[in-house]
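One protein chain omitted, others in place.
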Amino acid sequence: MRTQAPPILSVHDMRVGYRTPRGVVIAVDGVTIEIAEGEAVGLVGESGCGKTTLGRAIVGVLPEEGFVEGRVEIGGRDFTALPRDERRRMRGEEIALVFQEPMTRLNPLMRVEDHFVETIRAHKSDVTKDEAKRMAREALKAMGIPPTRVSSYPHEFSGGMRQRIMIALGIVLRPKLVIADEPTTALDVIVEAQILSILEDLKDSYDMGLLLITHNLGIVAQTCDRVAVMYAGKIVEIGDVRDVFAEPKHPYTQGLLRSLIHLDTTELSSIPGAPPDLLRPPPGCRFAPRCPHRMPVCTERVPVLAEVEGGQEAACFLYPGS
Amino acid sequence: MSTPASATETRRPPRVRVLPERWLRPWREAGRFPRSIVWAGAGITAVFVFVAIFAPLIWRYSGTDYQNIPRLAAPSAAHPFGTTSISFDVFARVLYGARLALEVMLLSVAISIAIGLPLGLYAGYRGGWRDRGLVLIMDSLYAFPGLLLAIVVAAFLGRGIFNASAAISVVYIPQYFRVIRNHVVSVREEVFVDAAQALGARPRTIVWRYIFFNVVQSIPVIFSINAADAVLTLAGLGFLGYGVNPPTPEWGQDLSRAIHDLASGVWWTALFPGLAIVFLTTGLTLVGEGLNDIINPLLRRVGMTGTSLIGTVAPGGAVAGESKVLEVEP
Partner (left out) sequence: MTDPPIVRVVDLETHFMVRESFADRLFGRSRGVVHAVDGVSLEIGRGEVFGLVGESGSGKTTLGRTILKLAEPTSGRVEFEGTDITRWDEDAMRPLRRKMQVVFQDPNASLNPAMRIVDAVGHPLKIHGIETSRRGLRIAVGDILDRVGLSPPDPFLDKYPDDLSGGQKQRVAIARALITNPSFVVLDEPVAMLDMSVRARVLELLLSLKRDFSLTYLFITHDLATAKFLCDRIAIMYLGKVAEIGPAAPIYADPKHPYTQALLGAIPQPDPSRRVPPTLPKGEIPDAVSPPAGCRFHPRCVAAIGTCGWEPRDLVDRIEDRWGRLGLDDFERERAVIGELSAIRLQADELVIVAGGRADDAKAIIEDVVREAPALGGAVESIAAASGSVIVRFRHPTEPPLRQVGGRDVACVLY
């Protein structure tokens, strides 16, 4: 991890819960993570692990029933302590959000270039309309959207192009951090590869930090520098992407990687059981009921993340320090 | 092949349910506010139902008694709501008026559903020109102002309880038709309907077991609003001289006659029937609105509006938990 500049994103001991009719569900339970400038970190996990909730909580876009505890620092500033207007401003200027279905965030009644003009002028009121349009065309051009189509409406574009427009919209003000939640899940594999290569180029050209939240381990392996694996609301393993994929330390990561089906798969493998109900999580390590290496201590105490070797951390009693 | 986990699990017969659990779920998950609205409305309505059923036991006069009753007497112990210009006891008129109102309401709603529901199912499922034709007819009826339509039909049919109910029901047939039909059209596209066809189910089975059972939850809401409006429309018909035959106690007619009394400072002949109309209608409307809030979950998410979509709050999306894409298996 680069240690010169302060991390662009620093999340400290975050807990996020929802009030449901059946009780309080803690979807994220004590997560600490940092992203350095220009670093791409993948946050992976299966459904119910809390990764999407974490992403939303970081930028403060939880629905009403949610509550958040913990500290979030973006660009060195305490994000959670900022007033709402300031947070909104930062969301446009310093943080870009890319979500799964771009159509829900694009106004179908506004032309594409007007989306840009509005965003730009909302954050930089001294920019003229023409100047803003020029910036819009530049950003869209970088995404491969020709100038002849900048005046079209969002529904006139295909899914992949809309996602590009969303990305362009997000980065037009040169944010320092991009948070992408399942940005390519709804897209076909070729378009997905195109979008990922765009994200990589952007990361390199503009030195942006990227938090990539997804269930797709393949794209994390190809795009990210570090990876954090989440299970039942906690991070169970985190480290350099090459280390974690080559030698996963946590039994869940091991099981997950083994269960992936890729072109060289010769044998099917799965993890028995199911993730716990977060209304009433099991005592101790939450993966214990399904873990092949379960020991008595696993149901008594909760393991914490500890360094196993060379920057790779795992929360498991198999390793000293947890 | 099938090995039961424990003896008790297999022996126990399925629990008898009055209402399927899944129908009760929206109620359980609703907040306190919509539930209180429904209780309040139901309470008011229940009072009127009680009064309508037990009218003869509650009060000694009937709505058409006039012997030995003073004319235009102000409210007193003997006549709590006063008397009318033709020696009717207003309290009795209000009580028995409730009976009529509820009778007409139930009858007209029954007719509306009996006609609107099957037509809606048919049009929604069949589609094509049959659907288009029915929609055209229903939309034209719907475009008519309700009371006007009821008057036209009532004038045509003449007076009487059944005729009044029929006139009112015509106003509401398009409502049931539209809601059911639209719901059917959307449910028709669902995968499980496709799946039913893939199994080889007949259209009749599909429409009933698969589609109807999934659209039926829209009915209670319309029913309550329909009921409220039926009461109001009946009163309107009565006020204008249509509807049931005098001297049957009917709030609208009483109100119409009471207008003359106002000039001479007699306020009780108009106030009490008027209040009765307002309260019963309000009670039914509250039930309808409350049910609507509960059954229609979108309305529950009040406050999720955003002005500019760009760079600000993202809309709801996944709620308690994760992306909708993946599921987990125990």
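Read from first to last, the chains carry the letters A and B; within each, the first residue is number 1.
Everything that follows uses one rule, which is that a residue touches a chain if its C-beta (ideal position, glycine included) is under 8 Å from a C-beta of that chain, and two chains touch if they have at least 3 such contacts.
Everything numeric here is computed off the predicted structure, so don't read it as measured data.
> Among A:98, A:196 or A:305, which one is in touch with the chain left out?
A:196
> Decide which residue listed in A:6, A:108 or A:147 touches the omitted chain of the complex.
A:147
> Taking the full complex into account, find the residue in B:148, B:195, B:259 or B:275 that is in contact with the omitted chain.
Checking each option in B:148, B:195, B:259 or B:275, the one touching the absent chain turns out to be B:195.
> Thinking of the whole complex, not just what is shown, which of A:158, A:205 or A:299 touches the missing chain?
Candidates A:158, A:205 or A:299; residue touching the omitted chain: A:158.
> For the chain left off this view, which of A:20, A:47, A:80 or A:107 is in contact with it?
A:47
> For chain A, which residues reach the chain that was dropped from this view?
Chain A touches the missing chain through residues 46-47, 134, 137, 141, 144-149, 158-161, 188-194, 196-197, 215-222, 241-242, 245-246, 255-257, 259-263, 265, 268-271, 274.
> Taking the full complex into account, what residues of chain B touch the chain not shown?
Residue positions of chain B that touch the missing chain: 1-5, 9-10, 14-15, 20-22, 25, 129, 132, 190-192, 194-202, 205, 209-210, 213-214, 325-330.
Everything that follows uses one rule, which is that only the chains that are shown with their structure count from here on.
> Provide the C-alpha centroid distance between chain A and chain B, rounded to the nearest whole angstrom.
The separation of the two C-alpha centroids amounts to 48 Å.
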